[in-house]
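To keep things clear, I will list the structure first and then write my remarks on it.
With one protein chain removed, the remaining protein chains of the complex are shown where they sit.
Per-chain numbering from 1; labels A, B and C assigned in written order.
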Amino acid sequence: MARFAFYGAKWWNHQAGYAALAAGTACGVAIRPSKMTAADGRPFDERSAANLRPYHLSSWQEERIGLVKERTVNKFLNPIAIAWPDFNFLNPDELVQGHIILNDSKQASRPKELANGCVRANACKEIWWNPSEVRAAIVTCGGLCPGLNSIIREITNCLWHQYGVRTVLGMQAGYNGCKDPDSFPPTQLTVDNVRDIHMKGGSILKAGRGGMDDPEKILDQLQKQGVNMLFTVGGDGTQAAANLLFQAAKKRNMPLSIVGVPKSIDNDIVFFDKTFGFDSAVAAASEVIRNGWVEATSCSKGVGIVKLMGRDAGFVAMHAALASTIVDLVMIPEVDVELEEVMGHVDRTLERKDFMVIAVAEGAGQKFVATGKKDSTGHTVYGDIGTYLKDAVNSHLKSKGGRSFYIDPSYIIRSVTIRPNDHIYCSRLARDAVHTAMRGYTGVCVGPIHNIIVVMPSNLIASRKKRVGLHSSSWQSCVQSCNMPKSLSGLN
Amino acid sequence: MARFAFYGAKWWNHQAGYAALAAGTACGVAIRPSKMTAADGRPFDERSAANLRPYHLSSWQEERIGLVKERTVNKFLNPIAIAWPDFNFLNPDELVQGHIILNDSKQASRPKELANGCVRANACKEIWWNPSEVRAAIVTCGGLCPGLNSIIREITNCLWHQYGVRTVLGMQAGYNGCKDPDSFPPTQLTVDNVRDIHMKGGSILKAGRGGMDDPEKILDQLQKQGVNMLFTVGGDGTQAAANLLFQAAKKRNMPLSIVGVPKSIDNDIVFFDKTFGFDSAVAAASEVIRNGWVEATSCSKGVGIVKLMGRDAGFVAMHAALASTIVDLVMIPEVDVELEEVMGHVDRTLERKDFMVIAVAEGAGQKFVATGKKDSTGHTVYGDIGTYLKDAVNSHLKSKGGRSFYIDPSYIIRSVTIRPNDHIYCSRLARDAVHTAMRGYTGVCVGPIHNIIVVMPSNLIASRKKRVGLHSSSWQSCVQSCNMPKSLSGLN
Amino acid sequence: MARFAFYGAKWWNHQAGYAALAAGTACGVAIRPSKMTAADGRPFDERSAANLRPYHLSSWQEERIGLVKERTVNKFLNPIAIAWPDFNFLNPDELVQGHIILNDSKQASRPKELANGCVRANACKEIWWNPSEVRAAIVTCGGLCPGLNSIIREITNCLWHQYGVRTVLGMQAGYNGCKDPDSFPPTQLTVDNVRDIHMKGGSILKAGRGGMDDPEKILDQLQKQGVNMLFTVGGDGTQAAANLLFQAAKKRNMPLSIVGVPKSIDNDIVFFDKTFGFDSAVAAASEVIRNGWVEATSCSKGVGIVKLMGRDAGFVAMHAALASTIVDLVMIPEVDVELEEVMGHVDRTLERKDFMVIAVAEGAGQKFVATGKKDSTGHTVYGDIGTYLKDAVNSHLKSKGGRSFYIDPSYIIRSVTIRPNDHIYCSRLARDAVHTAMRGYTGVCVGPIHNIIVVMPSNLIASRKKRVGLHSSSWQSCVQSCNMPKSLSGLN
Partner (left out) sequence: MARFAFYGAKWWNHQAGYAALAAGTACGVAIRPSKMTAADGRPFDERSAANLRPYHLSSWQEERIGLVKERTVNKFLNPIAIAWPDFNFLNPDELVQGHIILNDSKQASRPKELANGCVRANACKEIWWNPSEVRAAIVTCGGLCPGLNSIIREITNCLWHQYGVRTVLGMQAGYNGCKDPDSFPPTQLTVDNVRDIHMKGGSILKAGRGGMDDPEKILDQLQKQGVNMLFTVGGDGTQAAANLLFQAAKKRNMPLSIVGVPKSIDNDIVFFDKTFGFDSAVAAASEVIRNGWVEATSCSKGVGIVKLMGRDAGFVAMHAALASTIVDLVMIPEVDVELEEVMGHVDRTLERKDFMVIAVAEGAGQKFVATGKKDSTGHTVYGDIGTYLKDAVNSHLKSKGGRSFYIDPSYIIRSVTIRPNDHIYCSRLARDAVHTAMRGYTGVCVGPIHNIIVVMPSNLIASRKKRVGLHSSSWQSCVQSCNMPKSLSGLN
């Protein structure tokens, strides 16, 4: 079982049980190991997402592995329990199973880190922090994404109304504002000044890159301001930086709950079902696809081409195609295609319908447009596949009578107002981030698996990126609903 | 364990194992029964959602219980497998676990029918039907719901493109068109005439009530038209009727795959995560709430009141409140409130903010407005809680200077165009309905649990309705985000 | 020529010339009177819209009639002229002709008050007020209308940026805030706090009715606050009250520029082309009509019925029908119809298309639903024609198989955000209101004729209401595009 090699010998101490699980059983139901604790009494491997003891303020200085016994170590009664005696609280050891399909045809591709499940996020009755002593801060990093203001608003509201916290600092310009509050003075957030902010796109905290280079300086500044709870909203880089901050705080034993809300408009955060803002971006993208479709259908042999976000993962392009079902070709970074195959599909589609729509992720087809450059932060500078494709289609069609209509919506996609269902999702993440911090966790992120919000170590989240699975039901459906040929599907 | 009484003695043959599961274990991980087959070799109880043998054309005449051995009985190779050798197909016995939380604080409320999991829907390599012999029909019943056209379109496209089916009849006016095709002649659906229909609300098949009273006549007509695959899109009544049709077909051994796509704009379909169209309805509702909020905030002591759908379940009102987070009181059928408590909350909210927004489900507060009448189909005629509340608030505020602004959007909510993410969902349901029918199932519905589409007997779906759980995380969050008092929350 | 009787003998001193004008001439070009001054040297009749001398602070105490010689009496140089030497300013006596069609087929219906044209509003080089001494106030009265915040914002911006005024008071709750600033303390408006307000519907000044009963008290309060410029945004009642305020100020010789921006979501302001917010309301209404159309087209013999604003004038219903062109019957207060004619049209339309859409103004068909009541302000309480029509259609169709779908969007229409083109219009009105006040006018309103903003005495504006002309090109087009029968058109 080569796929386990990566996890090393410690990964799983019940090979037999796991093998049974992986193989399925004759009766159609997997046999689960009767005990999931390790031989040495540690319930999980240290790489398990459920191994949260190193990420709780009660036990972060210890070398132990396992779940946190919050009922024992958390000394404060949640003020919600006082106000609402009949409220239902989570069991603090409530675990959402990671692998929930038996006889799973894609067992091999399920992440091992989730094999033991994940601790559910949400309010518990016993909490670590005395709410009256909490001073919180929120930082939003990187580029814009729909929902930032929703998250800022709901973190503030939950802290204020449910826990009575009155100090909520809005750090400006990302980590820059954490590191250098003199240049970027923080805003005092209140229920009044966040009341309407979710009705606008963008971030009232002025998103910003950089500033992550000096964790010690950031901790000094937070300490100076008395901040003991920090919410970091940002991508994998932001959460990696949050993890370094967590490590530094641990080293100086500075009690600070750092809870992240992972952000990626490309939806390439690993483990979690979906990122916030993604649905809104897809909705905006599918409207632009509609524009391309209008152009294509209003011209003989018209080819609408829309470039969408997606440096390394094609989720936006794929979902926008599924959301509009008027796309005939989706090009994503995960699939390597040849230009002549593209042109063959163009010809056949125009022959059949007289128009065509192509959605192309910005990171697709880089072999055609490689720049060979890196930017100042070391990221590869991508070539512009959109204009390349436009030119290629135009020159291909020149003699045949058709033409392309190219749209690059760029910032239009990410600066939209959050959509209603996405706002609900942002609110859930925000509230559960607060509850998780109140329960004493740190160095963790919150996000959903199987549509239930869980807590996970930030270093797991920052460890890799999600990509579109070519055998996922989404991509296979996309390929089918677009009537794409095998040669452009990656399924060959 | 009183809650098991309902299921009778046969329900569960591993009381001990189940009790352990329910109680959780000291090590934080539930012990699952090592074998889930029954003593007599039947893997599941007959009430289990996974007990699909009675709902497969290979075995529906037998008295057996269990999963279907599709690989053995399904004789045709899926044409997708021919076109796409590298396509990933489901294992036909792939099971989605029903209960996926260990140490679950709400174990008692999880539906027992899901305890053994549910068979996953999607394409399998071996299918029952010879696609070249399939003649399909689609019927949409009951009132409008966003997404009907999406489902009609994607069922047609999947049948046409993936399985090569060329006969897809669109029955008109619900079951009326099935029973009396002379009065309501069906439409021939093709990829061309469904191409743009998802861009409009409503149903091109003209939704209609009634016509379900004579299953034999419907079968006669379907037989006459050579239809052997029927997709029923409609609410619990529609699926109950589909079940009767299935029973009648079984009795006359007429091979007919009946697959339902449950529809309810109230989202009160049991077992499944969410109904199609619900997100779009909530989005529309939250825009109307915005209108009420504009009125309320533009007047001294203004109270916006918005009546929303929800006869017996308050999901639309609750989610619209969560999606807008500008609502101060949500009244749903599941919570019994006193008028003086409502007015107390009005007073306190106006005192605090000078404006207020109330979302009220049509079925809430019926004790104030009971009509005592039944309509022709035997349903209780509900009184108009919206105008009652409007008048009550106005008369309460008369001497204090405020007033209400009442909005009843009625059909505005349900006639909207499908939203992008909801269209993706409709497409998934549609495609999986087709795959499920092709695999030979009948008398079943498709829908998601834990965000994975599964197959379930229609009689289970029609057996009861979902209601808002007062201890659900959604309702508790709603109560908190609205700052509602205990007395109006049902949590007391 | 009986229609002149109303205006009395003084109205027109060139009967012969006017008769020629009315009749047209053989050569196709009207002969205009060679001199438009009156026999006694007064250029206009006192009822002429261009007779503005009584409404200028330089001459309001005199008994003279005519245009104002602003270049002579206005002593201050417009600060815009200092900042922008190359700016084009209006001639202060620039007159927009009222009647601009020669050989006019509807000459008889053109308002006589406009025969001499209207003074154009906009910036002039010489102004009356020393901007550094101006203290301005804005009041918004009556119900909501899209664009109130746009007008508040642009008045503030123009005063601030173009004239350097730093005191702009936002009176709360309509005239109540003018009369009783202690109970309703005014807001200080600045460019910063109005920056984003046009992105929301409603009014940040909290629209309110009443408070107009005591002009002297209002003047006392304004005097106390040093206000010398008052912008009144409201309907004909508001402008009538503004006229009384103007009369009272004139009597006590209190220099106060009162400039109104007429508001009516029904678009029934006389003389002016169109009210602000009307286009936005029509756009919202046409979306609701789309909802009704979706319902009607998704049901056999479906009749969508949408009730729209319009107490005494059917402009909203008419324009919403023209804007959607999917309506088959428009019922407006101006046209008296019989129910059996309506039902005949319903039958014929269903016969032809199998669906139908009706737009009905709230004030239409009052003879069917008369309440016989007056409200506290003496206005007739209208019966609910919408539900009446719904019930009538349902009972008419009961035996025939169809049914109605009724939508009453109520506040949804008026609480929408201003549409882009409407915001431009609001901005023009706002700026020209400021320029007009700065030029020293008072007791006047601004609004467009032939799409050019002009100044007109408020008492003219308040003198009557506009109604839909049955021979207007709009109504005739509406009747044709709906395929309405003669009997329902009023054209018989």
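By definition in this document, a residue touches a chain if its C-beta (ideal position, glycine included) is under 8 Å from a C-beta of that chain, and two chains touch if they have at least 3 such contacts.
Quantities reported herein were computed from a predicted structural model and do not represent experimental measurements.
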* Looking at C:157, C:203, C:238 or C:291, which residue reaches the missing chain? -> C:157
* Structure fact -> Out of A:101, A:288 or A:468, only one touches the absent chain, namely A:288
* To do: Using the definition of touch stated at the top, determine which of B:106, B:135 or B:200 touches the missing chain.
  => B:200
* Touching the absent chain when the full complex is considered, from C:77, C:101 or C:254 -> C:101
* Structure fact -> From A:52, A:119 or A:144, the answer for touching the chain not displayed is A:144
* Structure fact -> Against the hidden chain, chain C presents residues 24, 27-29, 31-32, 34-37, 43, 66-67, 80, 83-84, 86-91, 93-97, 100-106, 116-117, 120, 122, 153-154, 157-158, 161-162, 198, 273, 279, 282-283, 286-287, 319-320, 322-325, 419-421, 423-424, 427-428, 431, 450-452, 471, 473, 476-477, 480-481, 483, 486, 489, 491-492
* **In chain A, positions touching the absent partner** => 144, 148, 172-173, 184, 200-204, 206-208, 288, 290-292, 294-295, 297-300, 405-412, 415-416
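The rule we apply is simple: only the chains that are shown with their structure count from here on.
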* **Distance from the mean Cα position of chain C to that of chain B, given in whole angstrom** => 48
* Asked: Can you give the whole-Å distance between the Cα centres of chain A and chain C?
  -> 51
* Asked: Which positions in chain A touch two or more other chains at once?
  -> none
